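Of the protein chains in this complex, one is absent; all others appear in place.
A, B and C are the chain letters, set down in written order, and residue numbers restart from 1 in every chain.
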Amino acid sequence: MTVEPGIAPAAATANREPSSQPEEGLIQLLTPEGELIGHPDYPLDLTTDDIKDLYRDLVLVRRIDTEAIALQRQGELGIWASLLGQEAAQIGSGRALAPDDMVFPTYREHGVAWCRGIDPVKLLELYRGVSHGGWAPEEHKFSLYTIVIGAQTLHATGYAMGIQRDGRETSEAVIVYFGDGATSQGDVNEAFVWAPVFNAPVVFFCQNNQWAISEPMEKQSRVPLYQRARGFGFPGLRVDGNDVLACYAVTKKAMQAAREGQGPTLIEAYTYRMGAHTTTDDPTRYRLASELEMWKLRDPIERVRAYLARGGLAGPEFFAEVEAEAKQTGARVREACRTMADPPPLAMFDHVHAEPTAILRQEREQYAAYLESFEGPENGPANEEAAR
Amino acid sequence: MTVEPGIAPAAATANREPSSQPEEGLIQLLTPEGELIGHPDYPLDLTTDDIKDLYRDLVLVRRIDTEAIALQRQGELGIWASLLGQEAAQIGSGRALAPDDMVFPTYREHGVAWCRGIDPVKLLELYRGVSHGGWAPEEHKFSLYTIVIGAQTLHATGYAMGIQRDGRETSEAVIVYFGDGATSQGDVNEAFVWAPVFNAPVVFFCQNNQWAISEPMEKQSRVPLYQRARGFGFPGLRVDGNDVLACYAVTKKAMQAAREGQGPTLIEAYTYRMGAHTTTDDPTRYRLASELEMWKLRDPIERVRAYLARGGLAGPEFFAEVEAEAKQTGARVREACRTMADPPPLAMFDHVHAEPTAILRQEREQYAAYLESFEGPENGPANEEAAR
Amino acid sequence: MTKLTLSRGLNEGLRKALENDPKVLIMGEDVGKLGGVFRVTDGLQKDFGEARVIDTPLAESGIVGTAIGLALRGYRPVCEIQFDGFVFPAFDQIVSQLAKMRYRSRGQVSLPIVIRIPFGGGIGAVEHHSESPEALFAHTPGLRVVACSDAADAFTMIQQSVSSDDPVIFFEPKRRYWDKAEVDTAGGLAGALPFDRARVAVEGTDVTLLCYGPLVRTALEAAAAARADGRSIEVIDLRSLSPLDTGTITASVRKTGRCVVTHEAPVYAGLGAEIAARVTEQCFYHLEAPVLRVGGFSIPYPPSRLEDHYLPDLDRILDAVDRTFGW
Partner (left out) sequence: MTKLTLSRGLNEGLRKALENDPKVLIMGEDVGKLGGVFRVTDGLQKDFGEARVIDTPLAESGIVGTAIGLALRGYRPVCEIQFDGFVFPAFDQIVSQLAKMRYRSRGQVSLPIVIRIPFGGGIGAVEHHSESPEALFAHTPGLRVVACSDAADAFTMIQQSVSSDDPVIFFEPKRRYWDKAEVDTAGGLAGALPFDRARVAVEGTDVTLLCYGPLVRTALEAAAAARADGRSIEVIDLRSLSPLDTGTITASVRKTGRCVVTHEAPVYAGLGAEIAARVTEQCFYHLEAPVLRVGGFSIPYPPSRLEDHYLPDLDRILDAVDRTFGW
């Protein structure tokens, strides 16, 4: 590649139409048209009922997402990171996990959270600014959302080293989620160093949604991301991230391999961020509408619907039922969000340390006294105890 | 790989004899026995005189190293990081550079420094604690020693991006040195992300000397290091790091490729740290003497000597001459080190900012006054100006 | 004079810097087509090209590390860190390389790099988007640390920072990005207040109120409110956090005899501590009360629904002012 003097080579690729053709070798079980094609390495162990359940999951999480976007527009949430377009990657991988497997998400894994039984309202708490994440990770085997890009990949690797030390390798493994942009972070690559060196039972699940805010894939790598793993000494593979069945099968196999002591796998789920990066983002500044149109043809939900409908595996009443459930869930989430109370002011002093330090106790007391100096008791309770 | 409950898999390899057999595919031009075997991809463009010059370099830098170790033992240096065993990797690559190429070293690149015309006494300044590194990087096209593992790989990549912006790609390239241990650092892997994305003219030269202080290669990677590059989208290759001719040829070609706009290359020079990590280290705590014995048979200097002597390309007078020069250089370095003055106390306030800030000026003045409160002028000048 | 938002003031200042010196570069995440998440670099890539306004991989250590390499090659990179909480992956490159290279080289190497960091809270954001890490950089010798507080200063200070041969950590008060002020974009830098000098924003006689960045506006509001109550507060916008313009500060405190300092960062080991210690040492016999600090509590930045309780506001500042009178 020769380069014009004074112009960085990056410029040469900058105005390209992002390559949206999945590669040869991409693992796919269900085509965008809803045809079940199967794959020799990934025999499908799902019944029609299972697939209907997956369909239901996909529809429900999309509805929750739509609802959250609306809530943000109405001022009920500070921000929202939509999973639109990534439902299959999340539900497929999320449903492939065993109950004891541990999950480390980013800030966008609402579909995986759903699979782990986290009430969507809990996710909204975070985006509303009511908490930084309030669920019990061990209870759901679902760690807190991580916002600092890539940091959680090391936590996952360490957790997997803990499984080894507990002698639980044959029953538990870890999965960690991150994006295409995250693969540039030092932490993610350090996790790629550690996991094979310790042969840790961890699966790296990269949702390559083609964009890191405004930056296309080419700003992070000039080769497909799944190839990164091989150079660190562990296998990497690319799956159609809009194919819930393929995501399920590939994740299931990688988790099993991890449990069997075969160490880590990198899964690149090739998908697309159909919405804005978050509700504060404006993708029209940096990408073409045509790209989105093309990806709509590969919608992760439509293909499952087509498969179920075409083969007569599900009738209109099934789809209506799911739709009704989605509506209901949406309404519940909306209502819960709207009525969610702010935490009492003094709650901000809680849980900094196992026991509050003297200095912090003093700051709390002083602030309580200060608050009382303006507010009569009718202005509401200042601490959590009083609120109950 | 199955793992005993409670025992990390790392344990399984922990007591292994470090694999010292260079791999198949290792690029070698001159065997340990001194036989010139050549390589189809790397035709040698060196005359016998050139090879004699390389021999001279190898002997001289080893002597400087030996001298420095002795100086440390005698208390003249605080510490020293020996290059023993790595002379060929450093001289071979260092002599392959064009005058305008820029070099980013670690703390052990005394051989490369030699090739760039840095007076060895300057290196000693740093290890004596007289300076943190006092040469002018642009004058020698040799950056300052970097002690924080891996940090310089990003500097090198940025510098190479600067070459592109200057429109100088066809005449200049960058080489950056680092160790096997460094490949685990986030920074090094970020440099591996950046360099191919920007197609930067930079060569990553990894001296795999098998050890990062007490940790063998296996603690950093379970596959050969040169393979790391491919997953980031650029070529990697492994060269016999004890073969000065192969290191020369491989580096020359990679630098030329960088200049021609072909982007980065990773070169893994497979070598061995024959000495302690530094003079404060005690390798008997963690490695077997037998390993060292085996590597002595692959000594980087002996094979050149054998080649030159066996073919009658150099006679005893040549070897004697080199020996004499080495002795002389050693003596000069020793003398210069022993007579090296400490900087005047107030020099420590210099060069913090382009112009000293008011607060710093005040601190300097107060300290000067404080010093004067004890010392008469006979106790020596307190600042650099007065010292001249 | 034009009325510009603070964000636009920075944009115009950066544009000037790019025009005046071909060695100036902009680099960071999303600084190109998007123009940065706060639009500070809006339109610059379009006008100056991708070689000078560089969308980088998502890696902060990489941003600062390659900027150092570019500076070694003679460039003057301006790096954008997307949010305060994301500067930490670059901390090693900043503290151990950027801050020390001139000293390490005995003055033979200059690293004229600006690291722009939107900082502070008050925008209802999620975790890591409301931090105030300025004290960490102020404690690191070799860096200059500045904070602008309005569009006019943003416009001049960013240019001064780019021309500085020292590395500069440049803090931008993110909740004030959309505040407007008159800016003289035609005027040069010649007559401008140097970027290492504090500015008396409002003169007063009773107490000195020190502030910077987002709290300057709050402090001015506090001063206005106090004036209505007959108390005269002198507000000083510090602008430079390292070095500190102690001359301006101590002159004021010697006059007023009372001092309050406010910042959003936690009080504990924050910049206010340095100011209090230094002012006390230099004005010991002038002080009627100890220097009081109004800042963040010893807690991580709270969820945004509580941030109004965490952030110093007019009332908390005036409460401290009152306490200096009751000492």
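FYI, a contact is a pair of C-beta atoms (placed from the backbone, for glycine too) under 8 Å apart; a residue touches a chain by one contact, two chains touch by 3 or more.
Fair warning: this is a prediction, and the values are worked out from it, not measured in the lab.
Q: Which of the visible chains would the unseen chain be in contact with across the whole complex?
A: A, B, C
Q: In the complete assembly, which of A:L77, A:M161, A:L225 or A:L308 touches the absent chain?
A: Counting the whole complex, the residue in contact with the absent chain is A:M161.
Q: Which listed residue, C:E12, C:E80 or C:E127, touches the chain dropped from view?
A: C:E127
Q: Determine which one of A:A289, A:A341, A:A354 or A:A369 touches the chain that has been left out.
A: Considering all chains, including the one not shown, the answer is A:A354.
Q: Which one, C:R116, C:R217, C:R293 or C:H309, makes contact with the chain that was left out?
A: Residue touching the chain left out of view: C:R293.
Q: Out of B:L44, B:V121, B:I147 or B:A257, point to the residue that touches the absent chain in the complete complex.
A: Among B:L44, B:V121, B:I147 or B:A257, only B:I147 touches the chain that is not shown.
Q: Hey, which chain C residues sit against the chain that's not shown?
A: Looking at chain C, the ones touching the missing chain are residues 61, 85, 88-89, 91-92, 95-96, 99-100, 103-104, 127-128, 135-136, 138-139, 141-142, 242-243, 265-266, 268-274, 276-278, 280-281, 284, 289-293, 297-300, 327.
Q: Residues of chain B in contact with the chain that isn't shown?
A: Where chain B meets the chain not shown: residues 6-8, 10-11, 14, 78-79, 107, 126-132, 147-149, 181-182, 184-187, 212-215, 219-220, 280-282, 285-286, 342-343, 345, 347-349, 352, 357, 359-360, 363-364, 367, 370, 374.
Q: Which parts of chain A are in contact with the chain that was left out?
A: Chain A touches the chain not shown through residues 131-137, 143-144, 146, 148, 151, 153-166, 186-187, 190-191, 193-194, 197, 350-354, 357-360.
As a working rule, only the chains that are shown with their structure count from here on.
Q: Could you please state the distance in Å, as a whole number, between where the Cα atoms of chain A are centred and where those of chain B are centred?
A: About 43 Å separates the centre of chain A from that of chain B.
Q: Centre to centre, by mean C-alpha position, how many angstrom separate chain B and chain C?
A: 40
Q: Once you find the CA centre of chain A and the CA centre of chain C, what distance in Å lies between them?
A: Roughly 35 Å, centre to centre.
Q: Pull out every residue in chain A that's touching 2 or more other chains.
A: Each of 6-8, 10, 184-187, 219-220 in chain A touches at least two other chains.
Q: Could you list the positions in chain C whose residues touch two or more of the other chains?
A: Counting only residues that touch two or more other chains, chain C contributes 51, 56-57, 59, 61-62, 89.
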